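Up next is chain A:
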Amino acid sequence: MDGNGPVIPNFGQGDACVTGDHTFCWGWVRDHWSDTLGPALWQHVELTAVAVGIGFAIAFPLALLAHRFRKLEQPLGAFSALLYTIPSIALFQLLVPFTGITWTTVEIALVAYTLVILFPNVVAGLRSAPPDVVEAAEGMGLTRLQVLLRIELPLALPAIVAGLRIAVVSTISIGTIAAFLLPKGLGYPIFVALGNPIPFKTEIYAAGGLAVGLALLCDAGLVVLRWALAPWTRLARA
Partner candidate 1 sequence: MIVAGAFGDAFRFIADNPGFLATKALDQVELSAAALAIALALALPLGIVLGHLHRGSSIAIGSSIVGRALPSLVLIGVFLTFLGIGFVNNMVALAVLGTGPVLTNSYEAVDGVERDVVEAARGMGMTHLQILRRVELPLALPLLFTGIRVAAVTIVATAPVASVAGGGGLGDIIVNQASYRLSGVLAASLCVMALSTAVFVGLAGLQAAVTPRGLRRTTVARTPLRKEQL
Partner candidate 2 sequence: MSSAAEIVFDRVTKRYPGRDEAAVDDLSLEIPAGAFCVLVGPSGGGKTTALKMVNRLIPFDSGEIRIDGRDIRTLPLTELRRGIGYVIQQVGLFPHMTVGDNVATVPRLLRWSKRRTSERVIELLELVGLEAADAKRYPSQLSGGQRQRVGLARALAADPPLLLMDEPFGALDPITRHRLQTELRRLHRDVGKTVIFVTHDIDEAIQMGDRIAILREGGVLAQYATPDALLADPVDDFVAQFIGGDRALRRLALRTLDELPLRPGESGPRVAPETTVRNAVSLLLELKADALTVADGDRVLGSFRLADASELL
């Protein structure tokens, strides 16, 4: 193996816990945090942040357009639903002829998935303002733009955050599949551990635990964000 890849545990060389194929070896996790798990976690965070960031930057204006021009929603929605059915493992490979075996390839695929999740959620959110509320706002003399900014967008917040939650968690999950293409992210240690003649449990559990923990943490963070941004939804739990 080359120098910058993570260390593949060698059952002949590790400590007694590793060579004995014990369930979980804390010692290994400590020793390989800085060269394997830490970097993988950081790469995963970066991967997710970039994908969701770009995905949102595209999905949001697109959703505003679809909200304004309702005819666009059906085709955009159908296209995105179909895109979502393309398995990630296949999509990564199918992009290789275009962008090579690169970080960019992975990000393009992940952005596509976040887009597909965020777009319908933002549209549904913008639609969630009850017609009578919008009518009342218009009746008070608010312009189209004011209605959008003061009524529709705030009311859309819960749905937008809900979409972000799904997008972030899904991206973290799909991000592990990137390991099939590139030696990066939390999927890679698992991939490597599974490649051993005897699968290396500690590495699977540690990297898997980090991936699940990261996802749940981000999810909880977004719930808190919604509480902060849309306080009125705290009450409405009917």
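How were these picked? Simply put, all candidates are chains of the complex that A comes from, given by their letters.
The criterion applied here is as follows: contacts are C-beta pairs under 8 Å (C-beta built on N, C-alpha and C of every residue); 3 or more make two chains touch, one makes a residue touch a chain; residues count from 1.
As the structure is a prediction and not an experimental result, all values here were calculated from the model.
The candidate list 1 or 2 contains one chain touching chain A in this complex, and it is 1.
Across the complex, candidate 1 is touched by residues 81-82, 85-91, 93-94, 96-98, 120-121, 124, 128, 158-159, 162-163, 166, 169-170, 172-177, 179-180, 187, 190-191, 193-195, 199, 201, 204-205, 207-208, 211-212, 215-216, 219 of chain A.
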